[in-house]
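With one protein chain removed, the remaining protein chains of the complex are shown where they sit.
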Amino acid sequence: MGQLKAIVLAFLLVLIVPAWSQPSAQSDLKALLDDLVAANRILYRQGVVDGFGHVSARHPSRPDRFLMSAAKAPGRVIAEDIIEFDLDANPIDGRDRPVYSERFIHSEVYKARRDVNAVIHSHSPTVVPFSVTQVPLRPIHNTASFLAPEVPVFEMRKAAGMTNNLVTNGARGKALVETLGDRPVALLRGHGNVVVGPDLRRTVSRAIYTEVNARMLLQAVMLGGPITYIDPEENKLIESGRGTQITGHSVDRTWQMWLEEAGR
Amino acid sequence: MGQLKAIVLAFLLVLIVPAWSQPSAQSDLKALLDDLVAANRILYRQGVVDGFGHVSARHPSRPDRFLMSAAKAPGRVIAEDIIEFDLDANPIDGRDRPVYSERFIHSEVYKARRDVNAVIHSHSPTVVPFSVTQVPLRPIHNTASFLAPEVPVFEMRKAAGMTNNLVTNGARGKALVETLGDRPVALLRGHGNVVVGPDLRRTVSRAIYTEVNARMLLQAVMLGGPITYIDPEENKLIESGRGTQITGHSVDRTWQMWLEEAGR
Amino acid sequence: MGQLKAIVLAFLLVLIVPAWSQPSAQSDLKALLDDLVAANRILYRQGVVDGFGHVSARHPSRPDRFLMSAAKAPGRVIAEDIIEFDLDANPIDGRDRPVYSERFIHSEVYKARRDVNAVIHSHSPTVVPFSVTQVPLRPIHNTASFLAPEVPVFEMRKAAGMTNNLVTNGARGKALVETLGDRPVALLRGHGNVVVGPDLRRTVSRAIYTEVNARMLLQAVMLGGPITYIDPEENKLIESGRGTQITGHSVDRTWQMWLEEAGR
Partner (left out) sequence: MGQLKAIVLAFLLVLIVPAWSQPSAQSDLKALLDDLVAANRILYRQGVVDGFGHVSARHPSRPDRFLMSAAKAPGRVIAEDIIEFDLDANPIDGRDRPVYSERFIHSEVYKARRDVNAVIHSHSPTVVPFSVTQVPLRPIHNTASFLAPEVPVFEMRKAAGMTNNLVTNGARGKALVETLGDRPVALLRGHGNVVVGPDLRRTVSRAIYTEVNARMLLQAVMLGGPITYIDPEENKLIESGRGTQITGHSVDRTWQMWLEEAGR
């Protein structure tokens, strides 16, 4: 191939590719924003969040940005509430909308975990008792196998002494992320949890089934005696089937149902 | 009777009977399909299934076939979703609709149990704790007497080693059916249960009251001390009155109520 | 007074009194029937009954009769379902409507207890665990003080050996009423309870707060250690203020609320 031809080709690519990819990127963003609003309402409807808690997603074409609602009860979030943040948790175009004081949970996770594209912080009611006792939150049900072998607990007092027990700056967020490590879930003592995942829908599913499993495990503890947990080996085999979003299966099946429930 | 007369009569019967019985068979099928869609919605509304779980019925005129929804959250199932399967769990006319990966629970039950005409698999929330502890699920209430003397627990690890803990082939289904034996209910460790019965409505009732009884028994265990269970002898006497579907009584009474509740 | 005058007066009274009192008696009956239908729906809405359970009221002008729905889920009862029964539990004008097989609970209470004008039988979910353990159901809350000092448990096996554990004849009903004695509530082992009272609205209130108290007591037992119960002396003082139905107070206040809730 002659040099000229190559230059012309490169030039044409520079012209064509953006025009060809941008609409796709824009529709990716639009779909994600729709899902993000839905995720807020779903988590509320399923009882994972009440007036507090927040959910975010990494920007689909700018990995150094994430998207999250302005400070508002999740069940009331609409598209106009979504704000773009940089990885220091600064709003890009806040337009005087109030922002969550604990947005550093999200920014620090996105900084540290390249594999993560969605983050949920909640006061998921039945995980709180596990955060203040010595009983570890472990999976006893297939749908929450990702909790294997067990969920770590973040203690703010160890990281920052006596505080308001809120993750209101980067240092506290970083300390929390250290406790999280490469896991999908960590508890915050006397506060709630953080749930992360490779995509938004799967992360929503994880947050919901973390609560479901906590309820079931609490009951198993009440029954007494030894408990058979989901084995980490079983978890690997279960999770490998959950990675994809095939119509009618796993995450897709529950997402469609939760979407309908949230609309009622 | 003259031979001719007999031949003519036989000929007429061959002509008439199908024309006379087919509408009946068709209306039986139509009624069963209506009930099957309703059963999906009822089990969802009563909290026995969430996004997962499935319910099937043996084909009314072809005992080597069963009917079950395509892979979908039960609460969203409509008539168009019902697929016919053979007893190896192959869809007869799937038309590219996704199928439940655990359909082998159903096919293996229908193969082994001639007395069974309906099968439900669920993650019935309060039975799960009983599946991972040493406390047997036993009946303490009249409405769940069929659980007497106690419910067996299927352990996939014993049958197939470390797996994804799902009944995704015939061999696993067969192993589960061995644990079930001739009983109406078996638990699947860390997963849920399988409930079977002589007809669809009664099986739905069994699935619901298995969950109700699990909740009550959990509370009785929490109160502490010895528990008085429903005696197997009492169960026989209770079940004999439940066999028929008399208007206003037993299964008919609750079915009408659940139907109304599911419609809301 | 002259004899003639007296005769004329008596004659006039015979003519006038019925014409004057009958509309009142009829409007009493009409009001009671309205309340009875409402009671069915209220008990369903409050979770005291599900598809099973029944509520009756003594006939306002014929104390040897009581009124109760035909066999139907209480939440679906309408005015046309109400049937009049004699005190042997025979329907007076059943018109082929199915009748509850356990109507003898009601007839035997009305026979034995002149102070009782309403009877409820239910599978009130949280009283069942108390019926199969050794932990007596006792009041810990003002609103259920009438349970003081504690609720007796009827064991069908003692009264009638191995049965279907249902009160399906007069003898079983009589045995139950012996356990009840002069109390407002008795439990039926592995089955539910019977709640009685001086009028329908107060009996509905008792059935609801029996369930509420059972939930609270279960939680108190779970917390552990000694429990402070409502003292029988306190109960006397509490109940004396509950006898009347003053607008805005006690039974009237909750009845208006439950009525609204049932209508939704």
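In order of appearance the chains are A, B and C, and numbering begins at 1 in each one.
Methods note: contacts are C-beta pairs under 8 Å (C-beta built on N, C-alpha and C of every residue); 3 or more make two chains touch, one makes a residue touch a chain.
Predicted model only: the values in this text are computed from it and were never measured.
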Q. So which shown chains sit in contact with the chain we cannot see?
A. A, C
(Q) Out of A:Ala31, A:Ile92, A:Val132 or A:Ala171, which residue would touch the omitted chain in the full complex? (A) A:Val132
Q) Of A:Leu33, A:Val221 or A:Leu259, which one is in contact with the hidden chain? A) A:Val221
Q: Just the residue numbers, please: which parts of subunit A touch the chain that's not shown?
A: 50-52, 70-73, 75-76, 97-98, 101, 123, 125-126, 128-130, 132-135, 157, 162-166, 189-191, 218, 221-222
Q: Over the whole complex, note the residues of subunit C touching the chain we left out.
A: 140-143, 145, 212, 215-217, 219-220, 222-231, 233-234, 237-238, 240-241, 246-249, 253-254, 256-258, 260
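The working rule: only the chains that are shown with their structure count from here on.
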Q | Separation of subunit C from subunit A in steps, with touching chains one step apart | A | 2
Q) Since subunit A and subunit B share one sequence, what rotation angle in degrees maps the C-alpha trace of one onto the other, as a multiple of 5? A) 90
Q.
Counting residue numbers used by both copies over all numbers at the interface, does the subunit B-subunit C contact come out same (over half shared) or different (under half)?
A. different
Q) With chain centres defined as C-alpha means, what is the inter-centre distance between subunit A and subunit C in Å? A) 52
(Q) Give me the residue numbers in subunit B that touch at least two other chains, ranges are fine. (A) 222
